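With one protein chain removed, the remaining protein chains of the complex are shown where they sit.
Here is chain A:
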Amino acid sequence: MGDGRTRFSRRGLLLGGAAAGAGAAGGALAHRWAAEPAPAPGVPALNGTLTVPFHGARQAGVETPPQAHGTFVALDLEPRTGPDGVRRLMRLLSDDAARMSRGEPALADTEPELAEVPARLTTTFGFGRGLVERVDAAAVPDWLRPLPDFDHDRLDPAWGEADLLLQVCADDPVTVSHAVRMMLKDTRSFARVRWTQTGFRRAHGSQAGGTTMRNLMGQVDGTVNPAPGTGDFDRLVWGGGGPGWMEGGTSLVLRRIATHLDAWDELDRPAREAVIGRRMDNGAPLTGTEEHDEADLEATDGSGLAVIADFAHIRRARTDDPDQRIFRRGYNYDHRDSGGQDAGLLFASYQADPLRQFVPLQRRLDELDLLNEWVTAVGSAVFAVPPGCEEGGYVGQALFGG
């Protein structure tokens, strides 16, 4: 947004050489804000210096290996915010996100030093139905609406559908806090915050990269997940299913799933394993020994009963239709300031089409999944995650006709 785009009215054209020289000088200055690389060879770079590019064909924060901290902020547009307002808002937010992803302050950042530790900061924008309708009612994907009702849901509108989502993730909680505040300052003229959901995983570096997360029930959670960079993933997550402006985008279903930990405490380990169909220690299916062993749903024990019970979570979650799978990138939550009674999972599910992928899966779980005794969805929202943007562009640009 504006940087280095200096025009010299003198000759009425861009002076290539001068612009290049000036650009180099600007780059040197910009570097002042960037985190310093590790100076000595053999010394690993500080975690805080690591960056994830904001610009690209697809938005960051989906394929990005999950950072330790994630905050989801949903906003509703003010009634006065028209299509041009939405466009200006997305220009501001995209510029903020791009700068901060590099470890540079956003424009007009009042705490620029807090931006110096990018720690793999990503900002992922999602559009709710209300935002798309505000810009172009004909451009709303058919799946961009509340999910159908599920019997076990106890949805609180306080965590419900909203117009705009900011998913902000980094390996440092101060980085997330600052990035969220910086961007929210730029939303004030256009929108108001509907809800904020903050989650966490294991701290960066505590475990080997690629370790499947555990939820606060102690379960290895997310073993069966498409792998980013594979054709499978591209088809399931980026495979289209929306209007043209969503080409290269995906959808996010964010479910706030409360876990009833005190009741879960009443279950002994064998019962817990039966509920899930997996071992608690390493997440292996009860028919296997290693986490990633394929579950054998046909296996029976000596008395002829299924080893993985009919009510087991992994049996219910399983599909024979390879197109009905989703990609999970969840975060734990708890309210540590209130004694830990309120805890659960921010179940962030990405898929090309929620109606074809998420809904059939959730329907099977809703109908029969013993785990429902200890978990309850209390929030649900669906967002269109537009494609990424290039330098100088902004997320959602195609929705605005260019």
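In this text, contacts are C-beta pairs under 8 Å (C-beta built on N, C-alpha and C of every residue); 3 or more make two chains touch, one makes a residue touch a chain; residues count from 1.
Methods note: contacts and distances are computed from a predicted model.
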Looking only at "Sugar ABC transporter permease", "Peptide O-xylosyltransferase", "Copper chaperone PCu(A)C" or "Multisubunit sodium/proton antiporter MrpE subunit", the name UniProt gives the absent chain is "Copper chaperone PCu(A)C"
Of A:L89, A:V275, A:A312 or A:V395, the residue that touches the missing chain is A:L89
Among listed residues A:D186, A:D353 or A:D366, the absent chain is touched only by A:D186
Logged for chain A, residues touching the omitted partner chain are 1-11, 15, 18-19, 21-26, 29-30, 85, 87-89, 91-92, 95, 105, 107-108, 110, 185-186, 188-190
